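Input: a single structure, listed below in C-alpha coordinates.
Shown here: the complex without one of its protein chains, the others still in place.
Order as written gives the chain letters A and B; numbering starts at 1 within each chain.
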Amino acid sequence: MALITFLSDFGSTDHYVAAIKAKILSIDASLKIVDISHDIEPCNLAQASFVLKNVFRDFPPGSVHLMGVNSSNTPADIFLALKIEEHYFVGNDNGFWGLISEEDANEVVKLKTESDSVGSFPARDILAPAAAQLANNTPLNKLGEPFQDYQRMLSRKPKATKQQISGHIIHVDHFGNLITNIPESDFNILSKGKKYNLKFGRENMNRIHGSYKAVDNGDCFILFNSIGLLEIGINNGNASQLLGLDFDSPVIISFED
Amino acid sequence: MALITFLSDFGSTDHYVAAIKAKILSIDASLKIVDISHDIEPCNLAQASFVLKNVFRDFPPGSVHLMGVNSSNTPADIFLALKIEEHYFVGNDNGFWGLISEEDANEVVKLKTESDSVGSFPARDILAPAAAQLANNTPLNKLGEPFQDYQRMLSRKPKATKQQISGHIIHVDHFGNLITNIPESDFNILSKGKKYNLKFGRENMNRIHGSYKAVDNGDCFILFNSIGLLEIGINNGNASQLLGLDFDSPVIISFED
Partner (left out) sequence: MALITFLSDFGSTDHYVAAIKAKILSIDASLKIVDISHDIEPCNLAQASFVLKNVFRDFPPGSVHLMGVNSSNTPADIFLALKIEEHYFVGNDNGFWGLISEEDANEVVKLKTESDSVGSFPARDILAPAAAQLANNTPLNKLGEPFQDYQRMLSRKPKATKQQISGHIIHVDHFGNLITNIPESDFNILSKGKKYNLKFGRENMNRIHGSYKAVDNGDCFILFNSIGLLEIGINNGNASQLLGLDFDSPVIISFED
(Lines give C-alpha, C1' and ligand atoms only; values in the text may rest on other atoms or scores of the structure.)
Protein backbone atom coordinates (compact mmCIF):
# COMPACT_ATOMS: atom_id res chain seq x y z
CA MET A 1 0.00 0.00 0.00
CA ALA A 2 1.53 3.26 -1.16
CA LEU A 3 1.09 6.80 0.20
CA ILE A 4 -1.23 9.23 -1.57
CA THR A 5 -0.33 12.92 -1.59
CA PHE A 6 -2.85 15.61 -2.42
CA LEU A 7 -2.22 19.08 -3.89
CA SER A 8 -4.98 21.48 -4.90
CA ASP A 9 -6.29 25.02 -5.07
CA PHE A 10 -9.50 24.04 -3.22
CA GLY A 11 -8.81 26.14 -0.11
CA SER A 12 -9.94 25.30 3.40
CA THR A 13 -13.51 26.60 3.70
CA ASP A 14 -15.47 24.17 1.49
CA HIS A 15 -16.24 20.46 1.38
CA TYR A 16 -14.09 19.86 -1.69
CA VAL A 17 -10.91 18.55 -0.04
CA ALA A 18 -12.85 16.33 2.36
CA ALA A 19 -15.03 14.98 -0.48
CA ILE A 20 -11.95 13.68 -2.28
CA LYS A 21 -10.52 12.13 0.89
CA ALA A 22 -13.91 10.56 1.62
CA LYS A 23 -13.93 9.01 -1.85
CA ILE A 24 -10.47 7.53 -1.39
CA LEU A 25 -11.22 6.27 2.14
CA SER A 26 -14.52 4.77 1.01
CA ILE A 27 -12.55 2.62 -1.42
CA ASP A 28 -10.02 1.65 1.25
CA ALA A 29 -10.19 3.21 4.72
CA SER A 30 -6.64 2.14 5.49
CA LEU A 31 -5.08 4.34 2.79
CA LYS A 32 -2.86 7.17 4.03
CA ILE A 33 -3.30 10.62 2.51
CA VAL A 34 -0.72 13.39 3.04
CA ASP A 35 -1.72 16.96 2.20
CA ILE A 36 0.86 18.91 0.21
CA SER A 37 -1.12 22.16 0.06
CA HIS A 38 -4.65 23.25 -0.73
CA ASP A 39 -3.78 26.94 -0.75
CA ILE A 40 -2.36 27.14 -4.27
CA GLU A 41 -3.80 30.25 -5.93
CA PRO A 42 -6.78 29.32 -8.13
CA CYS A 43 -5.55 27.78 -11.41
CA ASN A 44 -1.91 28.78 -10.75
CA LEU A 45 -0.03 25.90 -12.41
CA ALA A 46 3.33 27.67 -11.97
CA GLN A 47 2.95 27.78 -8.20
CA ALA A 48 1.52 24.27 -8.03
CA SER A 49 4.37 22.84 -10.11
CA PHE A 50 7.02 24.60 -8.04
CA VAL A 51 5.61 23.06 -4.87
CA LEU A 52 5.14 19.53 -6.21
CA LYS A 53 8.43 19.46 -8.15
CA ASN A 54 10.37 20.20 -4.98
CA VAL A 55 8.78 17.62 -2.75
CA PHE A 56 7.51 14.59 -4.66
CA ARG A 57 10.91 12.88 -4.73
CA ASP A 58 11.08 13.13 -0.91
CA PHE A 59 8.21 10.61 -0.71
CA PRO A 60 8.94 6.90 -1.13
CA PRO A 61 9.12 5.66 -4.75
CA GLY A 62 5.73 4.34 -5.79
CA SER A 63 3.84 7.13 -3.99
CA VAL A 64 0.74 8.44 -5.78
CA HIS A 65 0.36 12.20 -6.21
CA LEU A 66 -3.15 13.56 -6.78
CA MET A 67 -2.98 16.98 -8.48
CA GLY A 68 -6.24 18.92 -8.29
CA VAL A 69 -5.16 22.26 -9.75
CA ASN A 70 -6.40 22.81 -13.27
CA SER A 71 -5.88 25.61 -15.69
CA SER A 72 -9.02 27.37 -16.75
CA ASN A 73 -7.64 27.22 -20.25
CA THR A 74 -7.46 23.45 -20.48
CA PRO A 75 -9.39 22.77 -23.65
CA ALA A 76 -10.60 19.24 -23.25
CA ASP A 77 -11.57 17.10 -20.32
CA ILE A 78 -8.78 14.57 -20.49
CA PHE A 79 -7.63 13.00 -17.23
CA LEU A 80 -4.33 11.18 -16.96
CA ALA A 81 -2.42 8.75 -14.81
CA LEU A 82 1.34 8.96 -15.35
CA LYS A 83 4.45 7.24 -14.08
CA ILE A 84 7.39 9.67 -13.88
CA GLU A 85 10.70 8.97 -12.08
CA GLU A 86 9.23 5.97 -10.18
CA HIS A 87 6.28 8.06 -8.87
CA TYR A 88 2.63 7.96 -9.92
CA PHE A 89 0.56 11.03 -10.72
CA VAL A 90 -3.11 11.63 -11.51
CA GLY A 91 -4.45 14.90 -12.87
CA ASN A 92 -5.53 16.82 -15.95
CA ASP A 93 -3.86 16.89 -19.34
CA ASN A 94 -3.06 20.56 -18.82
CA GLY A 95 0.67 20.75 -19.52
CA PHE A 96 1.57 20.57 -15.82
CA TRP A 97 3.67 17.39 -16.13
CA GLY A 98 6.45 19.04 -18.12
CA LEU A 99 6.92 21.52 -15.28
CA ILE A 100 7.67 19.00 -12.53
CA SER A 101 10.20 16.83 -14.33
CA GLU A 102 12.39 17.04 -17.39
CA GLU A 103 12.18 13.31 -17.84
CA ASP A 104 9.70 11.64 -20.15
CA ALA A 105 6.93 9.80 -18.42
CA ASN A 106 7.61 6.05 -18.30
CA GLU A 107 3.96 5.38 -18.97
CA VAL A 108 0.82 7.46 -19.48
CA VAL A 109 -2.83 6.41 -19.71
CA LYS A 110 -5.99 8.34 -20.32
CA LEU A 111 -8.27 7.52 -17.40
CA LYS A 112 -11.50 5.70 -18.21
CA THR A 113 -14.63 7.64 -17.32
CA GLU A 114 -17.98 6.02 -16.67
CA SER A 115 -19.92 8.26 -19.01
CA ASP A 116 -19.14 10.71 -21.79
CA SER A 117 -19.77 13.66 -19.53
CA VAL A 118 -17.19 14.16 -16.80
CA GLY A 119 -19.53 15.96 -14.42
CA SER A 120 -18.61 19.02 -12.43
CA PHE A 121 -16.33 17.42 -9.84
CA PRO A 122 -13.90 15.22 -11.77
CA ALA A 123 -11.20 15.41 -9.10
CA ARG A 124 -13.54 13.44 -6.84
CA ASP A 125 -15.21 11.26 -9.46
CA ILE A 126 -12.24 10.40 -11.68
CA LEU A 127 -8.92 11.27 -10.00
CA ALA A 128 -9.68 10.03 -6.46
CA PRO A 129 -10.65 6.47 -7.50
CA ALA A 130 -7.63 6.27 -9.80
CA ALA A 131 -5.32 7.36 -6.98
CA ALA A 132 -6.83 4.80 -4.61
CA GLN A 133 -6.38 2.02 -7.16
CA LEU A 134 -2.76 2.96 -7.87
CA ALA A 135 -2.00 3.11 -4.14
CA ASN A 136 -3.37 -0.41 -3.88
CA ASN A 137 -1.00 -1.58 -6.61
CA THR A 138 -3.40 -1.74 -9.55
CA PRO A 139 -1.12 -1.59 -12.63
CA LEU A 140 -1.27 1.75 -14.44
CA ASN A 141 -2.33 0.11 -17.68
CA LYS A 142 -5.52 -1.23 -16.08
CA LEU A 143 -6.78 2.32 -15.51
CA GLY A 144 -7.14 3.33 -19.14
CA GLU A 145 -5.74 3.33 -22.63
CA PRO A 146 -2.15 4.36 -23.40
CA PHE A 147 -1.97 8.05 -24.23
CA GLN A 148 1.22 9.40 -25.75
CA ASP A 149 0.39 12.95 -26.75
CA TYR A 150 0.03 14.46 -23.30
CA GLN A 151 0.77 18.15 -23.09
CA ARG A 152 4.01 19.33 -21.53
CA MET A 153 4.70 22.93 -20.68
CA LEU A 154 8.36 23.78 -20.27
CA SER A 155 9.93 25.54 -17.31
CA ARG A 156 11.49 28.86 -18.06
CA LYS A 157 15.26 28.54 -17.97
CA PRO A 158 17.74 31.28 -17.12
CA LYS A 159 19.91 32.51 -20.00
CA ALA A 160 23.60 32.06 -19.40
CA THR A 161 26.63 33.45 -21.26
CA LYS A 162 30.24 33.77 -20.08
CA GLN A 163 29.43 37.30 -18.93
CA GLN A 164 26.01 36.92 -17.43
CA ILE A 165 23.24 34.71 -16.02
CA SER A 166 19.82 36.22 -16.50
CA GLY A 167 17.02 34.59 -14.51
CA HIS A 168 13.71 35.27 -12.84
CA ILE A 169 11.91 34.87 -9.55
CA ILE A 170 9.83 31.71 -9.88
CA HIS A 171 8.38 31.48 -6.36
CA VAL A 172 7.70 33.79 -3.42
CA ASP A 173 7.43 31.68 -0.31
CA HIS A 174 5.37 32.14 2.87
CA PHE A 175 8.20 34.13 4.48
CA GLY A 176 8.46 36.46 1.47
CA ASN A 177 11.73 34.87 0.37
CA LEU A 178 12.37 35.12 -3.38
CA ILE A 179 13.38 31.90 -5.11
CA THR A 180 14.92 32.27 -8.57
CA ASN A 181 15.44 29.83 -11.41
CA ILE A 182 19.24 30.29 -11.26
CA PRO A 183 20.86 26.98 -10.29
CA GLU A 184 24.01 26.73 -8.21
CA SER A 185 25.57 24.48 -10.87
CA ASP A 186 25.34 27.19 -13.57
CA PHE A 187 26.82 29.72 -11.19
CA ASN A 188 29.72 27.47 -10.24
CA ILE A 189 30.64 26.78 -13.87
CA LEU A 190 30.69 30.46 -14.77
CA SER A 191 32.02 32.13 -11.63
CA LYS A 192 35.32 30.25 -11.13
CA GLY A 193 36.77 32.78 -8.72
CA LYS A 194 35.65 35.80 -10.75
CA LYS A 195 34.10 38.80 -9.09
CA TYR A 196 30.42 39.19 -9.81
CA ASN A 197 27.50 41.57 -9.38
CA LEU A 198 23.94 40.50 -8.57
CA LYS A 199 21.21 42.88 -9.65
CA PHE A 200 17.54 42.63 -8.62
CA GLY A 201 15.11 45.51 -8.25
CA ARG A 202 17.17 48.49 -7.12
CA GLU A 203 19.76 46.37 -5.35
CA ASN A 204 23.29 45.51 -6.36
CA MET A 205 25.20 42.96 -4.33
CA ASN A 206 28.52 41.23 -4.80
CA ARG A 207 28.47 38.21 -2.55
CA ILE A 208 26.51 35.06 -1.88
CA HIS A 209 26.14 33.99 1.75
CA GLY A 210 26.37 30.54 3.26
CA SER A 211 23.29 30.99 5.44
CA TYR A 212 20.57 33.52 6.15
CA LYS A 213 22.14 33.99 9.56
CA ALA A 214 25.29 35.37 7.95
CA VAL A 215 23.64 38.79 7.85
CA ASP A 216 22.11 41.01 10.55
CA ASN A 217 18.39 41.32 11.13
CA GLY A 218 16.85 43.45 8.40
CA ASP A 219 19.72 42.87 5.98
CA CYS A 220 19.49 41.10 2.67
CA PHE A 221 20.87 37.58 2.28
CA ILE A 222 21.52 35.67 -0.93
CA LEU A 223 22.19 31.96 -0.85
CA PHE A 224 21.80 28.71 -2.74
CA ASN A 225 18.94 26.98 -0.96
CA SER A 226 18.10 23.36 -0.19
CA ILE A 227 16.84 22.80 -3.75
CA GLY A 228 19.99 24.26 -5.30
CA LEU A 229 18.49 27.55 -6.49
CA LEU A 230 19.54 31.13 -5.81
CA GLU A 231 17.30 32.59 -3.11
CA ILE A 232 17.07 36.19 -1.95
CA GLY A 233 15.62 37.14 1.43
CA ILE A 234 15.70 39.58 4.31
CA ASN A 235 16.77 38.15 7.66
CA ASN A 236 13.68 38.46 9.88
CA GLY A 237 11.80 40.37 7.17
CA ASN A 238 9.63 39.92 4.10
CA ALA A 239 11.87 40.40 1.07
CA SER A 240 9.01 40.45 -1.44
CA GLN A 241 7.37 43.37 0.32
CA LEU A 242 10.54 45.20 1.35
CA LEU A 243 12.26 44.94 -2.02
CA GLY A 244 9.09 45.31 -4.09
CA LEU A 245 9.80 42.12 -6.05
CA ASP A 246 7.39 39.35 -7.00
CA PHE A 247 6.89 36.33 -9.24
CA ASP A 248 8.62 36.94 -12.59
CA SER A 249 10.90 39.83 -11.49
CA PRO A 250 14.32 39.58 -13.20
CA VAL A 251 17.55 38.70 -11.36
CA ILE A 252 20.86 39.14 -13.19
CA ILE A 253 24.35 37.99 -12.25
CA SER A 254 27.16 39.69 -14.22
CA PHE A 255 30.70 38.29 -14.09
CA GLU A 256 33.82 40.40 -14.33
CA ASP A 257 36.11 39.56 -17.23
CA MET B 1 -13.11 0.94 13.83
CA ALA B 2 -14.88 3.80 12.07
CA LEU B 3 -13.49 7.07 10.70
CA ILE B 4 -13.92 10.27 12.69
CA THR B 5 -14.38 13.54 10.78
CA PHE B 6 -13.88 16.90 12.40
CA LEU B 7 -15.48 20.24 11.47
CA SER B 8 -15.04 23.45 13.47
CA ASP B 9 -14.56 27.19 13.51
CA PHE B 10 -11.39 26.88 15.62
CA GLY B 11 -9.01 28.22 12.94
CA SER B 12 -5.39 27.20 12.53
CA THR B 13 -3.40 29.36 14.94
CA ASP B 14 -4.36 27.95 18.34
CA HIS B 15 -4.06 24.66 20.20
CA TYR B 16 -7.80 23.95 20.04
CA VAL B 17 -7.89 21.57 17.04
CA ALA B 18 -4.85 19.64 18.26
CA ALA B 19 -6.25 19.39 21.78
CA ILE B 20 -9.32 17.57 20.48
CA LYS B 21 -7.25 15.24 18.33
CA ALA B 22 -4.96 14.58 21.29
CA LYS B 23 -7.97 13.64 23.40
CA ILE B 24 -9.25 11.20 20.79
CA LEU B 25 -5.81 9.68 20.17
CA SER B 26 -5.18 9.34 23.92
CA ILE B 27 -8.25 7.13 24.08
CA ASP B 28 -7.15 5.11 21.04
CA ALA B 29 -4.04 6.11 19.10
CA SER B 30 -5.08 3.98 16.13
CA LEU B 31 -8.21 6.05 15.39
CA LYS B 32 -8.21 7.94 12.09
CA ILE B 33 -9.35 11.57 12.07
CA VAL B 34 -10.14 13.39 8.81
CA ASP B 35 -10.41 17.19 8.91
CA ILE B 36 -13.41 18.62 7.08
CA SER B 37 -12.59 22.28 7.76
CA HIS B 38 -11.56 24.40 10.70
CA ASP B 39 -12.03 27.67 8.84
CA ILE B 40 -15.79 28.00 9.21
CA GLU B 41 -16.57 31.59 10.20
CA PRO B 42 -17.02 31.85 13.98
CA CYS B 43 -20.49 30.55 14.97
CA ASN B 44 -21.69 30.40 11.33
CA LEU B 45 -24.04 27.40 11.45
CA ALA B 46 -25.29 28.06 7.91
CA GLN B 47 -21.81 27.72 6.44
CA ALA B 48 -20.95 24.75 8.65
CA SER B 49 -24.15 22.93 7.71
CA PHE B 50 -23.64 23.54 3.98
CA VAL B 51 -20.17 22.01 4.18
CA LEU B 52 -21.10 18.98 6.29
CA LYS B 53 -24.40 18.30 4.49
CA ASN B 54 -22.59 17.99 1.19
CA VAL B 55 -19.85 15.64 2.27
CA PHE B 56 -20.89 13.40 5.18
CA ARG B 57 -22.59 10.85 2.93
CA ASP B 58 -19.33 10.47 0.95
CA PHE B 59 -17.75 8.84 4.01
CA PRO B 60 -18.46 5.18 4.79
CA PRO B 61 -21.69 4.50 6.70
CA GLY B 62 -20.95 4.35 10.40
CA SER B 63 -18.48 7.24 10.27
CA VAL B 64 -18.53 9.61 13.24
CA HIS B 65 -18.74 13.35 12.57
CA LEU B 66 -17.54 15.70 15.32
CA MET B 67 -19.12 19.16 14.89
CA GLY B 68 -17.36 21.87 16.87
CA VAL B 69 -19.20 24.97 15.61
CA ASN B 70 -21.66 26.36 18.08
CA SER B 71 -24.05 29.25 17.90
CA SER B 72 -23.46 31.95 20.44
CA ASN B 73 -27.20 31.96 20.96
CA THR B 74 -27.46 28.36 22.10
CA PRO B 75 -29.33 28.71 25.38
CA ALA B 76 -28.39 25.60 27.29
CA ASP B 77 -25.34 23.43 27.43
CA ILE B 78 -26.80 20.28 26.01
CA PHE B 79 -24.51 17.96 24.03
CA LEU B 80 -25.86 15.28 21.76
CA ALA B 81 -24.89 12.14 19.93
CA LEU B 82 -27.20 11.35 17.01
CA LYS B 83 -27.58 8.68 14.37
CA ILE B 84 -28.87 10.14 11.09
CA GLU B 85 -28.89 8.29 7.74
CA GLU B 86 -26.49 5.57 9.03
CA HIS B 87 -23.95 8.17 10.20
CA TYR B 88 -23.08 9.24 13.76
CA PHE B 89 -22.78 12.86 14.85
CA VAL B 90 -21.69 14.56 18.08
CA GLY B 91 -22.25 18.25 18.79
CA ASN B 92 -24.42 20.83 20.51
CA ASP B 93 -28.19 20.93 20.67
CA ASN B 94 -28.16 24.11 18.61
CA GLY B 95 -30.58 23.35 15.77
CA PHE B 96 -27.78 22.38 13.37
CA TRP B 97 -29.05 18.85 12.77
CA GLY B 98 -32.14 19.94 10.88
CA LEU B 99 -29.90 21.74 8.40
CA ILE B 100 -27.87 18.73 7.30
CA SER B 101 -30.65 16.24 6.70
CA GLU B 102 -34.38 16.28 6.23
CA GLU B 103 -34.65 12.85 7.79
CA ASP B 104 -35.46 12.30 11.44
CA ALA B 105 -32.60 11.06 13.53
CA ASN B 106 -32.81 7.29 14.08
CA GLU B 107 -31.61 7.78 17.63
CA VAL B 108 -30.53 10.70 19.83
CA VAL B 109 -28.96 10.74 23.28
CA LYS B 110 -27.97 13.57 25.57
CA LEU B 111 -24.31 12.97 26.38
CA LYS B 112 -23.44 12.27 29.99
CA THR B 113 -21.16 14.87 31.56
CA GLU B 114 -18.97 14.18 34.55
CA SER B 115 -20.09 17.18 36.52
CA ASP B 116 -22.91 19.69 36.37
CA SER B 117 -20.65 22.35 34.92
CA VAL B 118 -19.51 21.66 31.37
CA GLY B 119 -16.28 23.69 31.67
CA SER B 120 -15.00 26.03 29.01
CA PHE B 121 -13.83 23.48 26.43
CA PRO B 122 -16.70 21.00 26.01
CA ALA B 123 -15.67 20.03 22.47
CA ARG B 124 -12.57 18.46 24.01
CA ASP B 125 -14.01 17.26 27.27
CA ILE B 126 -17.40 15.95 26.11
CA LEU B 127 -17.54 15.60 22.31
CA ALA B 128 -14.09 14.10 21.70
CA PRO B 129 -14.49 11.15 24.11
CA ALA B 130 -17.97 10.46 22.73
CA ALA B 131 -16.62 10.44 19.16
CA ALA B 132 -13.82 8.08 20.13
CA GLN B 133 -16.24 5.69 21.80
CA LEU B 134 -18.65 5.68 18.84
CA ALA B 135 -15.76 5.06 16.44
CA ASN B 136 -14.84 2.07 18.56
CA ASN B 137 -18.39 0.70 18.22
CA THR B 138 -19.78 1.65 21.62
CA PRO B 139 -23.57 1.63 21.12
CA LEU B 140 -25.09 5.10 21.04
CA ASN B 141 -27.42 4.33 23.94
CA LYS B 142 -24.44 3.70 26.25
CA LEU B 143 -23.38 7.34 25.92
CA GLY B 144 -26.37 8.95 27.57
CA GLU B 145 -30.11 9.08 28.03
CA PRO B 146 -32.52 9.16 25.08
CA PHE B 147 -33.35 12.74 24.14
CA GLN B 148 -36.24 13.36 21.79
CA ASP B 149 -36.72 17.11 21.82
CA TYR B 150 -33.55 18.12 20.05
CA GLN B 151 -33.74 21.41 18.17
CA ARG B 152 -33.96 21.39 14.38
CA MET B 153 -33.57 24.49 12.27
CA LEU B 154 -34.99 24.20 8.79
CA SER B 155 -33.17 24.99 5.56
CA ARG B 156 -34.61 27.84 3.58
CA LYS B 157 -36.36 26.46 0.50
CA PRO B 158 -36.84 28.24 -2.80
CA LYS B 159 -40.40 29.23 -3.67
CA ALA B 160 -41.67 27.68 -6.88
CA THR B 161 -44.76 28.44 -8.96
CA LYS B 162 -45.50 27.58 -12.59
CA GLN B 163 -44.12 30.96 -13.56
CA GLN B 164 -41.13 31.33 -11.31
CA ILE B 165 -38.55 29.79 -8.96
CA SER B 166 -37.32 32.25 -6.39
CA GLY B 167 -34.22 31.18 -4.47
CA HIS B 168 -31.14 32.50 -2.70
CA ILE B 169 -27.39 32.15 -2.61
CA ILE B 170 -26.66 29.77 0.26
CA HIS B 171 -22.86 29.45 -0.08
CA VAL B 172 -19.98 31.39 -1.61
CA ASP B 173 -17.12 28.99 -2.16
CA HIS B 174 -13.33 29.52 -2.06
CA PHE B 175 -13.31 30.40 -5.77
CA GLY B 176 -16.09 32.98 -5.35
CA ASN B 177 -18.64 30.73 -7.05
CA LEU B 178 -22.21 31.34 -5.93
CA ILE B 179 -24.20 28.26 -4.95
CA THR B 180 -27.98 28.70 -4.73
CA ASN B 181 -30.71 26.65 -3.07
CA ILE B 182 -32.41 26.02 -6.45
CA PRO B 183 -32.35 22.27 -7.19
CA GLU B 184 -32.07 20.84 -10.68
CA SER B 185 -35.14 18.67 -10.03
CA ASP B 186 -37.39 21.70 -9.45
CA PHE B 187 -36.05 23.34 -12.58
CA ASN B 188 -36.60 20.25 -14.69
CA ILE B 189 -40.21 19.88 -13.57
CA LEU B 190 -41.05 23.51 -14.38
CA SER B 191 -38.96 24.25 -17.45
CA LYS B 192 -40.15 21.48 -19.83
CA GLY B 193 -38.73 23.13 -22.91
CA LYS B 194 -39.98 26.59 -22.01
CA LYS B 195 -37.80 29.63 -22.45
CA TYR B 196 -36.64 31.12 -19.18
CA ASN B 197 -34.86 34.12 -17.72
CA LEU B 198 -32.40 33.99 -14.82
CA LYS B 199 -32.03 37.17 -12.81
CA PHE B 200 -29.35 37.79 -10.16
CA GLY B 201 -27.87 41.17 -9.22
CA ARG B 202 -27.90 43.23 -12.39
CA GLU B 203 -27.58 40.24 -14.69
CA ASN B 204 -30.21 38.60 -16.88
CA MET B 205 -29.33 35.35 -18.60
CA ASN B 206 -31.32 32.85 -20.57
CA ARG B 207 -29.34 29.67 -20.62
CA ILE B 208 -27.77 27.12 -18.31
CA HIS B 209 -24.41 25.66 -19.34
CA GLY B 210 -23.18 22.10 -19.15
CA SER B 211 -19.77 23.07 -17.74
CA TYR B 212 -17.86 26.13 -16.63
CA LYS B 213 -15.66 25.62 -19.65
CA ALA B 214 -18.59 26.31 -21.95
CA VAL B 215 -17.87 30.02 -21.61
CA ASP B 216 -14.79 32.15 -22.30
CA ASN B 217 -12.48 33.41 -19.58
CA GLY B 218 -14.13 36.26 -17.72
CA ASP B 219 -17.63 35.26 -18.80
CA CYS B 220 -20.41 34.13 -16.51
CA PHE B 221 -21.42 30.46 -16.37
CA ILE B 222 -24.52 28.94 -14.82
CA LEU B 223 -24.76 25.22 -14.21
CA PHE B 224 -26.21 22.55 -12.00
CA ASN B 225 -23.26 21.41 -9.90
CA SER B 226 -22.16 18.09 -8.44
CA ILE B 227 -24.64 18.45 -5.55
CA GLY B 228 -27.54 19.18 -7.92
CA LEU B 229 -27.86 22.90 -7.15
CA LEU B 230 -27.80 25.91 -9.47
CA GLU B 231 -24.35 27.52 -9.33
CA ILE B 232 -23.24 30.83 -10.81
CA GLY B 233 -19.60 31.62 -11.49
CA ILE B 234 -17.13 33.50 -13.64
CA ASN B 235 -14.71 31.35 -15.63
CA ASN B 236 -11.27 32.18 -14.20
CA GLY B 237 -12.73 34.92 -11.99
CA ASN B 238 -14.37 35.55 -8.62
CA ALA B 239 -18.12 35.84 -9.23
CA SER B 240 -18.92 37.04 -5.72
CA GLN B 241 -16.60 40.01 -6.10
CA LEU B 242 -17.25 40.70 -9.76
CA LEU B 243 -21.04 40.48 -9.56
CA GLY B 244 -21.31 42.01 -6.09
CA LEU B 245 -23.35 39.08 -4.77
CA ASP B 246 -23.00 37.28 -1.47
CA PHE B 247 -24.69 34.89 0.93
CA ASP B 248 -28.47 35.49 0.87
CA SER B 249 -28.63 37.42 -2.44
CA PRO B 250 -31.79 36.48 -4.41
CA VAL B 251 -31.72 34.46 -7.65
CA ILE B 252 -34.94 34.24 -9.69
CA ILE B 253 -35.81 32.04 -12.66
CA SER B 254 -38.90 33.16 -14.61
CA PHE B 255 -40.52 30.85 -17.15
CA GLU B 256 -42.24 32.01 -20.30
CA ASP B 257 -45.90 31.01 -20.60
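We take it that contacts are C-beta pairs under 8 Å (C-beta built on N, C-alpha and C of every residue); 3 or more make two chains touch, one makes a residue touch a chain.
These numbers come from a predicted model, not from an experiment.
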Answer key for B:Pro61, B:Gly119 or B:Gly228 versus the chain not shown reads B:Gly119
Contacting the left-out chain: of A:Ser71, A:Gln151 or A:Asn225, that is A:Asn225
Missing-chain contact, candidates B:Cys43, B:Met153 or B:Leu190, resolves to B:Cys43
Which of A:Ile40, A:Leu82 or A:Leu140 touches the missing chain? It is A:Ile40
Touch with the missing chain holds, among B:Asp14, B:Asp104 or B:Asp248, for B:Asp14
Per the touch rule stated above, chain B touches the missing chain via residues 10-19, 21-23, 25-26, 29, 42-43, 72-74, 77, 117, 119-121, 124-125
Had the left-out chain been drawn, it would touch chain A at residues 3, 5, 12, 32, 34-40, 47, 50-52, 54-55, 58-60, 171, 173-175, 210-213, 217, 223-226, 235-236
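Just so it is clear, only the chains that are shown with their structure count from here on.
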Between chain A and chain B, the Cα-mean centres are separated in Å by 32
